[in-house]
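Can you read through this structure? Questions will come right after.
The complex is shown incomplete by one protein chain, all other protein chains being positioned as in the whole.
Labels run A and B following the written order; every chain starts at residue 1.
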Amino acid sequence: MAEEAQAQSAPVEAEGWEPKLLVFCCNWCSYAGADLAGVSRLQMPTNFRVIRTMCSARVDPEFVLRAFAKGADGVLVLGCHPADCHYIGGNYRTRRRIALLRVLLEQYGFNPDRLKLEWVSASEGMKFQQTIKEFDRTIRELGPNPINEE
Amino acid sequence: MCPILMGQGPDKIEKVTEKRITIDPITRLEGHGKIEIFLDDNGNVANAYWQVPELRGFEKFCIGRSVDELNKLTSRLCGVCPGAHHICSTKALDGVFGVEPPETAKKLRELFYMAHYIHSHIAHFYALAAADFVLGPGAPKAERNILGVVAAVGVEIGGEVIKHRSYAQKIQEMLGGKATHPVCGIPGGFSKSISEDERAKIEAMAKSCVEFSKFTNQLFADVVLKNKDYLALITDPGIYYNETYYLGTVDKNDKINFYDGTQKMISPTGEEVARYTGKDYLKYIAEHTLPWSYEKFCYFKPIGWKGLVDGKDSGIYRATPLARLNVSKGFTTPLAQAEYEKYFGTFRDLGVKGPIHHTMATHWARVIEMLYASEKLLELSQDPEITGKHVRNPVKEPGEGVGILEAPRGTLVHHYVADKNGITKDVNLVVGTTNNNAPMNLSVRKAATALIKNWQVSDGLLNAVEMAYRAYDPCNSCATHTLPGQMPIDAVIRRADGSVYRTLSRSC
Partner (left out) sequence: MAKIRIAQYWAAGCGGCDVALLDIDEKILGVAEIADIAFWPIAVDAKVKDVEAMPDGYITATLINGAIRNSENEHMAKLLRQKSALIVSFGSCACFGGVPGLANMTSKKEILEYVYWHTPTSDNVEKVLPTPHYKVPEGEIEIPVLYDTVYTLDQVIDVDYYMPGCPPTTNLINEFLGMVEKHVKEGAPLPPKGSVIASQKTLCDECARKRTTKKVEKIYMPYEIDIDPEKCMLEQGIICLGPSTRAGCGAKCLEGNQPCRGCMGPTAEVLDQGGSMLSALASIFAIGNQESQLSEDDILELMTQVKDPLGTFYAFTMPASIIKKKVKEKKATTAPKEA
């Protein structure tokens, strides 16, 4: 019954909903890239929080699952480009992990696009800006995390 | 009033004033259930309902799973007969993957399965049912259990009971990794071969099981059949007796085979009415739903659902050891065959013609089956192919498959459809005890009507009502693999004869 009622309600964006985005940045590349974007005063949405890990491979699926369980609308994982990982092979593990995690999230009923993996190097301030803007747009399209609706 | 229930120790008969008696939960069976008995204005039984309150949803949540995992997932339908589900599921997987296992693998599966039968039938007869016969239906409640039985028969016999079920579990563990929730079945074969050392150990345990099964049959004869009160209980057509159809699995000589064969259905007067294999089960078996139980009610499709009545015009059938002995011409092993002949001989001497409809005889049929399983276990353990190393054949692209075998509690069907990636798309299960839901209702109602009269009720009498279903060795976890929801969409009100009185619709 509740499910049918939900399907008919108006888009929640109209109520002033702001997506809550969680961004994991690896210390050596993407966090530095984020810093560069900030120092360059590049404009981007501000509804994201950054958690810095030493390597993108440190992002445990549990972190991502907990983020969604606690109501995050989107999770973005940023790491070094392939062949540039500070720890040689960390980002190779990351991409395997995130690929399978997206499949799992879809089985759980989430739109897998709520989890995204992108490569941002220390010099790519503009890429950081672009990635944030695009991801925010994607999540606005998708609407709030369905867990928040229950 | 049955004489055996009077003067059975301190069982006190009291007059009740309420028109409703609830037995909750029913005990000494596998699974959840309750019985509601309603009395009329004279204190006699107006009706009795055997309700099953549990269900989990296997047929639905197995969809989306990798189909080869199903023989491990569906094993969790039941922890008393996981072997039955595991092997039946594995046979369905053979069908799904279009593969015929090598001979050694088939024999290993049957070897495993015979050990499983021994465990299951020992557990039921000694741990669940025996108290009613060894101590009596009206024995004090606190003693009416396996511990009371051991106290009565002595620790030596009790020790033998425990030892042989332990052998059966050990053999299943050797072959299947675990006895409860084994892992040995794979599509196209068996997960491993056995060594000569393992084979010799199994053979030794099998020999002991044959001796123990012989002892059990003798015990049944001495404690039950030679006791004229118990014999009356078994043969009285007024209490534990229903004329139904019967379903079992037989080989090409119409001898019972638990692992594989053809399904055969006979009428209450003994005529063959159906013989089928595989997917053709859909032509003969259907499941009816009633609003007051989560378990579905199987019936013989060509006759149809005529309500909770027995007889030739009702589609209700039984699939139990009683049924198996009725549909077949006997067993392929000599000792069990001799007992089979003694069994029918006893009833023929009493003037009974045609199939045996006496529900309590199911216990007797069960101990004879225990003997067959032991003999078959020994026979397979001595088969030269049993230590063969070729235990797996390659599989083909996945599709649809049906596996059918005789679970200890009745004919079991696992039917799967998988897509070409091996993901399960569809599951249908017709489980042993579900076959028997309707007849159990009939049996409970008949026993309650015969035993409870004029407001007089006792703990022993209520236990005697419970004995009516206990003979079937029900497994309600198996039977209610399914899961309905909370809100009804339509409610159908039926008269006592099953015809529709009114349909109410309620939207959510």
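Definition applied: contacts are C-beta pairs under 8 Å (C-beta built on N, C-alpha and C of every residue); 3 or more make two chains touch, one makes a residue touch a chain.
Only a predicted model underlies this, so the values are computations on that prediction, with no experimental measurement involved.
Asker: Of B:Arg56, B:Arg275 or B:Lys453, which residue touches the hidden chain?
Answerer: B:Arg56
Asker: Of B:Val134, B:Ile171, B:Ala206 or B:Leu290, which sits in contact with the chain we cannot see?
Answerer: Counting the whole complex, the residue in contact with the absent chain is B:Leu290.
Asker: Which residue, A:Val23, A:Cys55, A:Leu101 or A:Val120, contacts the hidden chain when the whole complex is considered?
Answerer: Answering carefully, the residue with contact to the hidden chain is A:Leu101.
Asker: What does the interface between chain A and the hidden chain look like in terms of residue numbers?
Answerer: Chain A touches the chain not shown through residues 3, 6-7, 60-62, 64-66, 68-69, 82-83, 89, 92-93, 95-97, 99-101, 103-104, 106-112, 141-143, 146-147, 149-150.
Asker: Extract the touching residues of chain B with respect to the undisplayed chain.
Answerer: 19-20, 23-32, 36, 38, 46-47, 49, 51-57, 59-66, 68-69, 72-73, 76-80, 82, 97, 123, 127-128, 141-142, 144-147, 150, 155, 158-159, 162-163, 165-166, 169, 173, 175-184, 186-189, 191-192, 281-282, 285-294, 296, 298, 301, 305, 392, 395, 415, 421-423, 428, 430, 463, 475, 477, 482-486, 488-493, 495-496, 500, 503
Here, only the chains that are shown with their structure count from here on.
Asker: Counting only Cα atoms for the centres, state how far chain A is from chain B in Å.
Answerer: Computed value for the inter-centroid distance: 54 Å.
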